[in-house]
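What you see is the complex with one protein chain gone and the rest in place.
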Amino acid sequence: MKGYRDYFLRKLGWFAITVVVAFILNFTLPRLMPGDPVAAIVARMAQGMSNATGVQAVYEQYTELFATDRPIPEQFFIYIRNVLNGDFGYSISQYPRTVGEVINASVWWTIALQFPAIIVGWILGNTLGAMAAYLRKGFDRVLLPVSLFLSNIPPFGMAVILLVIFAVNLKWLPTSGGYRFDMVPNSSWEFVWSVIVHYQLPFWSIVLITIGGQAIGMRSMAIYELNADYVKYARFLGIKDSKIIRYVFRNAMLPQITGLALSIGTMVFGAVVAEIIFNYPGIGSTMLTAVLGGDYPLISAATLIITFMVLIAFFALEIIYGLIDPRIKAAQSE
Amino acid sequence: MSKVILEVNELTTNYVTRFREKIYAVDHVSLKVEEGKSVGIAGESGCGKSTLALSLMGYYFAPLHYSSGEIIVDGRNISGMDPDDVRKTILGREISYIPQAAMNALNPTQRVINFIEDVIQAHYPKTTKKEIYELARERFELLGLPAEVLRKYPVELSGGMKQRTVIATSVILSPKVLIADEPSSALDVTSQKMVIKMIMDLMNKGIIKALIFITHELPLLYNVTDDIMVMYAGQIVERGTAEQMVFDPIHPYTRALMGSIIVPEAGLRDVKLAAIPGTPPNLKNPPSGCRFADRCKFVKPECRAISVGLRDAGEGRAYRCIIPEEDLRKAYQSEG
Partner (left out) sequence: MKHLLRQTFRSGKFLVGFVIFMTILLTVLIYPLFVKDPPLGIISRGTFLAPGIYVNVYDSMNSSPRYTLILEGAASRRVAGKLGDDDRQAMQEWLVAKGVPEDSIDIADTAGLIALWESNFDPSLRLPGMTNADRNYYIRLTASLEGLLATEDAVVAAANPETGALEEIGVITQTDYVNVGEVPNSRLFVLGTDNFGRDVLTELVSATGVSLIIGFVAGIVATTIGLILGLVSGYIGGLVDDIIVFITNLFTVIPTFVLLILISFSIGQEQRGAFTIAVVIGVTSWVWTTRAVRAQVVSLRNRDHVNLSKLSGHSVAYILAMDILPYIASYVVMALILQISSAILAEAGLSILGLGPRTTEVPTLGLMMRWGLIYQAHVLNYWWAIFPVILVIALITFSLNLMNTGLDQVFNPALRE
């Protein structure tokens, strides 16, 4: 177990470093740009925005919260302190709500949508890819072009296609939102049902996008493994094919976990954009309103929270990988 | 004459390519191995010796297919048997195999003992894990391998250790015949020696009753096996005892094969080094007549016209050449 502990600690250390760097980037990048949004917010005060009292309140709070009158290094530590307290100030576009409230209201929708969708897509994609590799012939001949096609449709394109087919033309499912627009979130069955119905299209569009790429990856991994020397050897020692297939798929699946970890960032981006198409009340739509409203505090908090989600997912996958692949433990204990 | 353990008659197997062409990589091969004896099979890469190893198992999967001939193991004809019966009753129990690339022969994500469990339970499903462990430990220790190896993953083993583990695993069910396909070629000299010693031990300790050892290094066989067969383009071109084959080859190809390798051992040092010019023929369309004709120094016009079978040269020797033995020897002498 010592091998695994070392692995775990190393990954944890790496996780901590990436979190710190994410903080630094999130803080410094906007301040390095020519159109520094922090300065822009202050500048906008003079021009007078739509909500005059709101603007004043945002401005005052902003100056205090981000200490824009202090030197940059000090600002950074104040920023860290505020983030750790979950305090991001008022949202400019959705005043008088605070950024914390806006994020809190949307991030759970995103987690509830993307986490299951990516997992389901990964499982389905790998199963199909494994079947294609093992069965070859007819199944493979259908599955490979279909997966190639699926994996080349941009994520937002898949969302639009599903929306037009199932919501606009067949009218089976609603076109947008996370629940019916005339409802207020509550715990009634009616509301839950509405949420489930609205969940389907965004969910399946993310699943479908994930399936394509995963199926192709798994197929080639499994074909590679099926031709591996250990397969031939196990066969010649009289081991049943059904058992050998289990070796093969287990071994082919392992790199797929790493693959998922490495592509999780891109996947989340695709899913965030897909959310916008469905007007889903998640972090994607929040970012869109933030962009449209020039809402810097909200954008900054939203990108930070997404970075966290991706980093945690990456870390979790590496931990799982370390648990499943015996080679990790073995390599560490040498 | 002692009991024949493995008898192969006119075995022919073929590959089927993507374009549905048949390639006969093993072409009417016959051989006999008596109890306690070992046979070496030598030839260049691509001559069909590895395919012969696969074919001798009597268990075929794409792209290799059985075509004709018989394989008789200890009096039992296994060609034509139901493949699942072959798997259950022959593989690992009667005939076992050591693959060419032992480095990757073990499933990387499985402990050695778990693989051995799978092997044994594929044949004797009722054996308990404890019994298997005891059996494996005993067998490994008998072969000079520490029992800790059983608990390890293949990545944790060194190259030589991995190869020895594969060998011990292959003979875990005490098969009658062991087919070793280049078991030592990827190893350093020390490990090579250890592996060969281990294989010879298997015979000496009575774990296996017959051995077929395949290699591209003909001289290596001199130290290992009793008889040697030389293969070229899917056919046997010469067979005889190790002594005869190494020091007194008849067939021009055997002679060339001997000369193409540097052997740092006494008695063989003055054999001059010469690579065989040319490449083996394409088996998709094998040439008519002698398949070695294109590369043979002593080729005559009729070589390309008449295909000749194995000719008996007495004392169990045979060679496949249109030129008589005496004439070949004369030619070798005049060459020096």
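Chains here go by letter, A and B, matching the order in which they are written, and residues are numbered from 1 within each.
As a convention for this text, a residue touches a chain if its C-beta (ideal position, glycine included) is under 8 Å from a C-beta of that chain, and two chains touch if they have at least 3 such contacts.
Everything numeric here is computed off the predicted structure, so don't read it as measured data.
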Visible chains in contact with the missing one: A
Residue of A:I103, A:I118, A:L173 or A:M287 touching the missing chain in the full complex: A:M287
Which residue of A:I119, A:L148 or A:I196 touches the chain not shown here: A:L148
Contact with the hidden chain (one of A:P30, A:G89, A:G217 or A:G322): A:P30
Subunit A residues that touch the omitted chain in the full complex: 14, 17-18, 21-22, 25-26, 29-30, 32-37, 40, 148-149, 152-157, 160-161, 163-164, 167-169, 175-176, 223, 262, 264-266, 268-270, 273, 276-277, 284, 287-288, 291-292, 296, 299-300, 303, 306-307, 310-311, 314
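By our rule, only the chains that are shown with their structure count from here on.
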Sites on subunit A touched by subunit B in the complex: 228-230, 232-240, 243, 247, 250-251, 254, 325-327, 330-331, 334
Touching residues on subunit B, where the partner in the complex is subunit A: 54, 57, 59, 61, 87-88, 90-93, 96-97, 99, 101, 103-111, 115, 118-119, 122-123, 152-153, 155-156, 166, 169-170
